[in-house]
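Subset of chains shown; positions unchanged.
Letters are used for the chains, namely A and B, taken in the order the chains are written, and counting of residues starts over at 1 for each.
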Amino acid sequence: MSNIPKSTKIGKYVVIEDDVTIGENVVIGHNTIILKGTHIGNNVAIGCNCILGIQPGSNKRMRKVDKSYNQLFIKENTKVGNGVSIYLGTMIFENVFIGDHASIRENVLIGEGTIIGRSAVVELNSTIGKNCTIQTLAYITGDTNLEDNVFIGPCVSMSNDKYMGEGNYTLKGPIIKKGAKIGNNSSLLPGITIGRKAIVGAGCVVTKDIDDYQTVVGVPSRKIKG
Amino acid sequence: MSNIPKSTKIGKYVVIEDDVTIGENVVIGHNTIILKGTHIGNNVAIGCNCILGIQPGSNKRMRKVDKSYNQLFIKENTKVGNGVSIYLGTMIFENVFIGDHASIRENVLIGEGTIIGRSAVVELNSTIGKNCTIQTLAYITGDTNLEDNVFIGPCVSMSNDKYMGEGNYTLKGPIIKKGAKIGNNSSLLPGITIGRKAIVGAGCVVTKDIDDYQTVVGVPSRKIKG
């Protein structure tokens, strides 16, 4: 049985499984489910209909799941919206904001102050720095690395699988360096590096690395500045 | 305690908070949450797992939230799907259809007869006219204005922030005039105006205004007719 502080404000039909820890002044919305292994810091606010602490699953055709992930940490002052799903094996740092219907997989780090937009998806094995903005419906593929202060526009798409399911390629997501900005609905190919403070216009298809401070636009994207 | 008419058909594990009003012959699916300040008209049907009447939230790096929004209106004969989230400060007019997993923010107007597709997102401060069709997974950014009879194809993306998070720009979403049609997966830049009955092909990147009755295609989009 989990120990729930008196300061917790809990909605109706909330499920809190065993082996959950909850800090002071936490708010948990109606119908939210907190599965075992979830650790929630002080002053965290969680909306309605969330599922926190999901154990990874797969079928025979997918990457083998690492069953050793057994804890999810959500640190102080973070806000989790409504209908959000977060997996075990993940760490959400302080003052993060996670929008409604977002989905965050296992083995993910999300740095302090970062914003994860509504209906955005962050796949497994990804690291997101501090004070990043991932906008609505953006897709952070698996094995991606975002440094601090990165801006990912709405509906940005990424890929980590060069041969699209052939299984003969080590999956590599993009590496996006400090302060880079990616315009809405751009497409990033697997393993691409985007340099510091680089700017990718809206609707680009980025097929090769972009240097620091460059600005690119188009399909495929080409340099217009930097 | 909210007054619930006898004609209401309520599922299991439904939460109805105080200060909710419900018209005649309303259906509310299982596990749906109706938060305070929500007003539901006659003959409205709401699916399962919805959250209606959400109070806006933010973190320090986001636009300040207007806490004065305290009412959500859903008018007669409107149908709300399953797993839908709708915020306070919003008005959904008569005969609207809202697909499953859609998300609608604060300070939004949705005109009579409009269709909001499944998993579509409508951000704050947006006005959507009558008899519009917003298809599946389309993204209506904040501060957008759609006139009547506009068609937004599936996966269309918009942006309202020219400088991507620099904070030195008044956010401006697109203005889309009466009867315009936007093809699937197109990208619209901030503040763009799309003229009456204009047609934007699939996969366009629209970087400048489009005149009434024009047809455009490509990246960046160029006129082919009109």
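Observations on the structure shown:
The criterion applied here is as follows: a contact is a pair of C-beta atoms (placed from the backbone, for glycine too) under 8 Å apart; a residue touches a chain by one contact, two chains touch by 3 or more.
Remember, it's a predicted structure, so these values are computed and weren't measured experimentally.
Taking the whole complex of the structure file rather than the 2 chains in place, the copy count of the single sequence reaches 3.
In this section, only the chains that are shown with their structure count from here on.
The mean-CA centres of subunit A and subunit B are about 24 angstrom from one another, to the nearest whole unit. Those residues of subunit A that touch subunit B in the complex are listed here as 11-13, 29-31, 45, 47-49, 79, 81-83, 95-97, 100-101, 113, 115, 118-119, 131, 133, 136-137, 151, 153-155, 181, 183-185, 199, 201-203, 218-219.
Here subunit B touches subunit A in the complex through residues 13, 15, 31, 33, 49, 51, 54, 57-62, 83, 85, 101, 103, 119, 121, 123, 137, 139, 141, 155, 157-159, 161, 164-165, 185, 187, 189, 204-205, 207, 219-220, going by the rule given at the top.
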